[in-house]
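First, the structure itself, so that you have it in front of you.
A single protein chain has been removed from this complex, and every other one stays in its place.
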Amino acid sequence: MTDLSHIHAAAAPRTRLAGRLKLALGVFAIMAVVPPVAQALDEPFVVVIATRMMIFAIAALSLDLILGYGALVSFGHAAYLGFGAYAVAILSRAGMDDLLIQILAAMAASAVFALVTGAISLRTRGVYFIMITLAFGQMAFFFFVSFSTLGGDDGVALAARSTIAGMPLLQDAQGMFYATLILLIAVFAGLYRLTLSRFGRVLTGTRESALRMEAIGFRPFPYQLTAYVIAGCLCSVAGVLLANQAIYVSPAYMSWHRAGELIVMLVLGGVGSLTGAMIGGLVTIALEEGLARYSEHWRLGFGMILILVALFSPGGLSGLLRRLGLVRDGK
Amino acid sequence: MSEALLSVRNLSKSYGALKVTQDVSIDVAEGQIHAIIGPNGAGKTTLISQLSGQLRSNAGQVVYAGEDITRLDMAARVRRGLARSFQLTTLLPGFSALENVALAVQARAGSSFRFFRPAATETALNDEAMTHLASTGLADRASRMAGSLSHGEKRQLELAVALATRPRLLLLDEPLAGTGHDEAARLVDLFAALKSRVTMVLIEHDMDAVFALADKVSVLVYGQIVVTGTPADVRADPKVRAAYLGEEAA
Partner (left out) sequence: MFDLFLLQLLNGAQFGILLFLVAAGLTLVFGIMDFINLAHGVLYMIGGYVMAMVMGTTGNFWLSLVAVLPLTLAVGLVLEVLIFRRLYDRSHLDQVLATFGLVLVLSELSRIIWGSAPLSVAMPEALSGSVPLIGPLSYPVYRLAVIGMGLGIALLLWFVIARTRVGMLLRAGAANRAMVSALGTDINRLFMLVFAAGAMLAGFAGAIVSPILSVDPGMGDSILILTFVVIVIGGVGSVKGAFCAALLVGVVDTLGRMFGPILLQSLLDPAAAAQAGRTLAPMLVYVLMAAVLFWRPTGLFGRSVAR
């Protein structure tokens, strides 16, 4: 009898997640056919935009780990985009063009930064945490702004995109696109497993009640810090891709506007659901690029949309879809 | 009294000029149920919070199993076998009843720095969690979200989670409050059965339960222990009648 009920209990969350997982798989499938469709319609620029959308979806996914699952509202997450981008710029100058090496270096630098700043930031709570992460993000920003050998304020152009195992696979837009898609799927799958793992349970538990976690013997700090480091490392992957996509690196990647935008992506898509975070990243960039086509004052319309969503659609797009009855699964 | 499992010496807690706990000293022998009773506002929950490590004490000492744990935080005390249940439930509302208990099992069963295998597939965690749910009468609620359980069921789950930490000493903060008559009777039976394995410090307003279960009773009034003794002694004590039982009757 015990056995039966445990199977029943374990099955419940799985059906709960299945809806979201299907949605994510659908997104991957649609993205996979973007390049051929764009070619058929003779709209090559769509591939470039779609690549950018996916890059920011990776960044949004990484932020969701700490913000959505750990309830740690970091306003300094854009710093890791910068670390990834500058890892590409610095290493390619030193003659190391391999994407894998660049990603590993970006992750290592991000891990160190996240470990140190996370350990300090996690001493604080609530608005203090938001503000101290913002401050660390600004520190990183000003560090690169003042780095004149890397172009300072203006940033610096790259000589070429990175290579993979010596081959210039990223050189054309399609190669860049599919490399990004593969990394997006990898990050999504990794985080999906992670959120269900023992570690993910503890992290989610600290979000729901830190007191309860302590009462069963968990100190939240090491788990929160680990998540903070993982999130930083994954976001730096998005930074590596961003530098490659633009063939250009600039401190603007790590400005507080970017950090705010990452939060906006999550809130738009729905916090604490990886599919929501991913769709939030995709939609936000699509919206920006789309609006920018119509008017140079696109920020006006974009800002209004954000205000309206915040006022009238708590839970972002997934909340809206749920209310409209289009998606049933809950949080 | 040297073999007391929990030995509290002159424990105090104050907020500014307000003394909530004053010079409390109690000894809890292994295998006993030690009840702490007292009128509302006597500082019972504060005392439990100090014992569990949730609140820092201003003065005094807590010795558990021969170790001075006064400076240890709650998580460290739990890992040494000193668990508590909360009066106001602090369950994880978005977790199922089973997951709430399984997480407590996970806390002491191996490392939680495991990132890949879904915890829901770990039968060892689920099986043990199920036995705790069953022992508190919640077996058929395993897959329900904790947030959607009835008040009484939340109290039962609270207890199942505390048991899942495999405590040697359990601090129970009004475990019967808000439970129905049948559930309360079942919990009283459970405590009586647990007594051989788990020592308990019990705060409870249900006097029938207290006098049925407790080996010793301490009466706390305005943060001070007025008297400690067997249930019969305490019931007969004139100070207690004046300070507490009298008020109950009035």
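Note that the chains take the letters A and B in the order they are written out, and that residue 1 is the start of every chain.
Keep in mind that, in the parts below, contacts are C-beta pairs under 8 Å (C-beta built on N, C-alpha and C of every residue); 3 or more make two chains touch, one makes a residue touch a chain.
Treat the numbers as computed from the prediction; the structure is a model and nothing was measured.
From the set A:93, A:299 or A:323, the residue in touch with the chain omitted from the display is A:299, counting the whole complex. Summary of contacts with the chain left out: across A:132, A:213 or A:252, the touching residue is A:132. Of the listed positions A:30, A:100 or A:120, the one in contact with the omitted chain in the full complex is A:120. As for the chain not pictured, it touches chain A at residues 67, 73, 75, 117, 120, 123-128, 130-132, 134-136, 138-139, 142-143, 145-148, 256-257, 260-261, 263-264, 266-268, 271, 297, 299-300, 302-307, 309-311, 314.
Quick note on the criterion: only the chains that are shown with their structure count from here on.
Per-chain CA centroids place chain A at a distance of 42 Å from chain B.
On the side of chain A, the complex with chain B involves touching residues 1-3, 5-6, 8-14, 193-194, 196-202, 204-205, 208-209, 211-219, 223, 226, 331. Taken together, the chain B residues at the contact with chain A in this complex read 52, 54, 73-75, 78-79, 83-84, 86, 90-99, 102-104, 106-108, 110-123, 126-127, 130-131, 134, 139-140, 142-143, 161-162, 164-165.
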